[in-house]
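All protein chains but one are shown in place.
We just call them A and B in the order they show up, numbering each chain from 1.
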Amino acid sequence: MRAVLLAVIVTLGTGACSPIEPWVKPYERENIADPIMAFNRDPISQAYIDHVYEVREAARGATGSSGGGCGCN
Amino acid sequence: MQSKQFGTTLARTLALVLLVATPVFAVSTSAPAPGFSLPTRGGQTLKLADLRGQVVMINFWATWCGPCRQEMPLLEKIHKKYKPLGFTMLGVNVEPDPKAAEAWLAKEMPVTFPIAFDTDSQVSKLYKVAGMPSTVIVDRKGNVRVIHKGYKPGDENEYLAQIRALVKE
Partner (left out) sequence: MSSTIWSRPLRFTISRCASLALLALSTQFAAATVLPEERADVMYHRYDGGDVTVDGPSVLVRKNIGEKLSVAANYYTDFVTSASIDVQTSASAYEETRNQYSLSADVLNGKAVYSLGYIRSSESDYQADTAYVGVSQSLFGDLTTISFGYRYGSNEIGRNVAGVLDPDFNEEMKTQGYTAGVSQILTRSMILALNFEVVTDEGFLRSPYRSVRFIDIDGSQALQSESYPNTRTSNAASLRGKYFLPWRAAAELGLRYYTDTWGVRSQTIDVGYTHPRGKWTFDGLVRYYQQDRADFYQDLFPRRNFANFLSRDKELATYDNVTLTVGASYEFRIPRLAWIDKSSASIRYSFLTVNYDDFRDATKSLGKFGVLPDEPLAPGAEPLYKLDASVMQVFFSIWF
């Protein structure tokens, strides 16, 4: 049942048949697409500083994020 | 008993959702292309109606869109090749500030086809642009014949085939 629900969400979401119109249109993405708005602008630097924290702290995880960008194609 | 009821409800909901969700295109093939009037790079104003009689390929693009930039040189090639046969490429830049587009075109990508600036997104809304880049091919009579969303290398072959057919009309 949960699988059905998930399948419905994904099908609706991928635009195959989507009743939810995106409120930020594809041609309105210039701010979100700006490199300064990326969660991880320099992966080599982010990986290193995450490593520095993780070595010295007990906490681990939930540090990465994806999404945003130009939403092209 | 309960699961049967749920199953029926779910099926009904899905059917309803699918019915409601059928996308309604503002532009659909074989319908007239909505007219518009936009400022261009040279400083003039361009009206879609003025291009009646030519095959027009309208390409919605932006400098911040990777695939759009990737596609540009190919659009220039297509324009050069088919212009003598009554075809024109028309680039519609969707950015609110034309400065970025002008700078990029001047420095990186000099093109010979007209570029119009849709700074208030009126034309993008009119054509219900649903992806970046978006391409709409209009025939000589002013009807929309092809709608293409996105760009992947290889798409230009499709464009060439479609234009070849339309140019013969």
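By definition in this document, contacts are C-beta pairs under 8 Å (C-beta built on N, C-alpha and C of every residue); 3 or more make two chains touch, one makes a residue touch a chain.
Keep in mind that what you see is a predicted model, and the values were worked out from it rather than measured.
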item: Displayed chains contacted by the hidden chain, counting the whole assembly; value: A, B
item: For chain B, residues in touch with the removed chain; value: 66-67, 130, 152-154
item: Missing-chain contacts mapped onto chain A; value: 9-10, 12-15, 18, 20-26, 28-34, 36-73
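Basically, only the chains that are shown with their structure count from here on.
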item: Contact footprint of chain B on chain A as seen in their complex; value: 1, 4, 8, 12, 17-19, 25-30, 33-34, 70-73
item: Contact set on chain B toward chain A in their complex; value: 6, 10, 14, 17-18, 20-23, 60, 62, 64-68, 94-96, 121, 124-125, 129-134, 149-152
